[in-house]
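The complex appears here minus one protein chain, its other protein chains still in place.
Each chain carries a letter (A and B) given by its place in the written order, and its residues are counted from 1.
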Amino acid sequence: MLVADRVIAIAIMALSAYFMWHATALPIGWNGMTGGPGGGAFPFWLSLIMLLSAGGVLVRSLGQEKSSQHFFDSQMLRSVIAVVIALFVTIALIPLVGAYVALPLFIFWYLKIYGRHGWLLTGILTLGTPVFLFFFFEATLKILLPKGVTEPLFFPLYAMFF
Amino acid sequence: MIYKMTRRAALAGVASIAMIAAGATSALAENWKPQKPVEMVIMAGQGGGADRLARLFQSIIQKEKLSSMPILPVNKGGGSGAEALRYLKDNAGDAHKIMATLNSYYTTPLRTDIGVDIEEFTPIARMALDTFVLWVNADSDIQTMDDWVAAVKASGGEWKMGGTGTGQEDSLVTAMLEKEFDIKVTYVPFKGGGDVAKNLVGGHIDSTVNNPSEQMGFWQAGKSRPIAAFTPERLEVFPDVPTARELGHDIVYWMQRSFVAPKDMPAEAVTYYTEMFQKLAETEEWQTYTKDKALIADFLTGDELQAYFIEERDKHAAILADMEGDGSS
Partner (left out) sequence: MDTLALLADGFATSLSPLNLMIVLLGVTAGLFIGAMPGLGSVNGVAIVLPLTFIVPPSSAIILLCAIYYGAMYGGAISSILLGIPGASTAVATTFDGRPLAQQGKAGLALIAAAVASFIGGTISVVLFTLFAVPLADLALAFGPAEEFALVLMAFTTFVGLGGDDKLKTIIMICLGLVLSTVGLDLISGQPRLIFGDLPGFYSGISFLVLAIGVYGIGEILYTIESSRTAPQVTPARITLRDLVDGIRTMNRMWRTMSLGSFLGFFVGMLPAAGATPAALMAYGIARSTSKTPASFGKGNLEGVAAPETANNAASTGSLLPMLTLGIPGSPTTALLLGGMVMWGLMPGPMLFIEQPEFVWGLISSLYTANFAAVAINIALIPLFVWALRMPFTVLCALVMVLCIVGGFAPSQKMHDVWLIAGFGVAGYLLRKADYPLAPLVLALVLGPLMEKSFRQTLIAEQGNIFAFVERPLSGTFIALAALFFVLPLVKYLRKGGARSIAPAE
């Protein structure tokens, strides 16, 4: 727990420094000409406060005793990582093969392989989700989802529903 | 697994059939029609003047059935339109994307290096030119341009001029005024023209260069007063308001409302969209709207439009150079 707390505090400090570096692209001081602070002032000084506070968290943690509680539950951590990887793979696939292939694949993976549900439930949801998405988002709300290479498949559908 | 395989195979089969079908239709080049909904990219956020106009176009197109596929507006207003410009650039050759532009079409690539050259885009149609008018609160004593200049000079640089974001149209007109009359104002940027209009009427700023459409409601209620129009001729809705040119100050500035398409859009598609906007320009709705809002409906297409864009871009480059020179001195 304590180690994780320190690692996160250091990460926030690094992030703050990174923000400060980007913020200096615009003036960070009080601009006498126009009155009021420059464009970089808010991000810069707020990041500095963030940096100092995270430093405070780090210093505070140094004085604390090591607790027996673990930050991660090692067994469940594996499931979390599996889900995160699946999520990232799905998002990466969307522009390539389209939302109508990537999302059902994700649902199939989650229900059948990860969740160990039956074929019937998996099948209904895997096939039902894209149908629902198409009718709710595209046919009704006219919000087009990315299709990637499956685009030409949708031409007849467009002709039918628009 | 078997299930997955068969589904894939089926998908592949359908896909190949569809590809053939798509190829067949594109061979019939003369009668090109959009095969999927057309994205209308808007260079501004939701609710602003540009957005409202684009949605008006969408509504008229839908009502008059000018397009076989729906036109879907998508707002990409980030970075004064930089986001939209980059998006269009990244979609070269796409026949299903058009973009509604305003003057940030020139100014944004000039002010920040975003790697976009507007000469590469395909011009479609210029629908209208929006006008600019100098406004003051109806409670103020200012009646003429001379009163205004005198008041600004008397304030010693504390005259509050409201407008849209720095580097956008209102700030350019303000800069032109500063240069012409050799005056200095405090420019307060707001998020949109409506916000500016409200702050003028509420007495939080002293004058603005709003488009007439933004001040119309307040003007009708007698809460704001037009001083001068930045047009070559007097506006039909304000016959008593002189133009700056009449008063001996050559300030003319327009906001263009046009449509462009990505680089290398197929010629048939360009023809299709040009014709669509031609028909749109002739509708009754559009004609009443331009009249009510003091827009100049000056339809322009093709190479002439491109020439116009380039000419305007060079003009803006000069104004911006002037402005930046001012700031550093």
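Here is the rule we go by: a residue touches a chain if its C-beta (ideal position, glycine included) is under 8 Å from a C-beta of that chain, and two chains touch if they have at least 3 such contacts.
No experiment lies behind these values; they were computed from the predicted model shown.
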Determine which one of B:82, B:152 or B:255 touches the chain that has been left out. B:82
Hidden partner chain, touching residue among B:190, B:254, B:273 or B:309: B:190
Which residue numbers on subunit A touch the omitted chain? 4-5, 8, 12, 19, 22-23, 25-26, 30, 32, 34-40, 42-43, 46-47, 49-50, 53-54, 56-57, 60, 71-73, 75-77, 79-80, 83-84, 87-88, 90-91, 94-95, 99, 103, 106-107, 110-111, 114-115, 117, 121, 125, 129, 133, 136-137, 140-146
Tell me which stretches of subunit B touch the chain missing from the display. 45-48, 51-52, 55-56, 58-59, 62-63, 73-80, 82-83, 86-87, 111-112, 114, 158, 160, 165-168, 171, 186-191, 194-195, 197-199, 201-205, 216-218, 220-221, 223, 285, 288-289, 292
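Rule of thumb we're sticking to: only the chains that are shown with their structure count from here on.
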Averaging over Cα atoms per chain, report the distance between subunit A and subunit B in Å. 34
Residue numbers of subunit B touching subunit A in their complex, please. 3-4, 11, 14-15, 18-19, 21-22, 35-37, 39, 69-70, 72, 186
Quick check on the complex: what are the subunit A residues that touch subunit B? 34-35, 101, 108, 119, 123, 142-144, 149-156, 158-159, 162
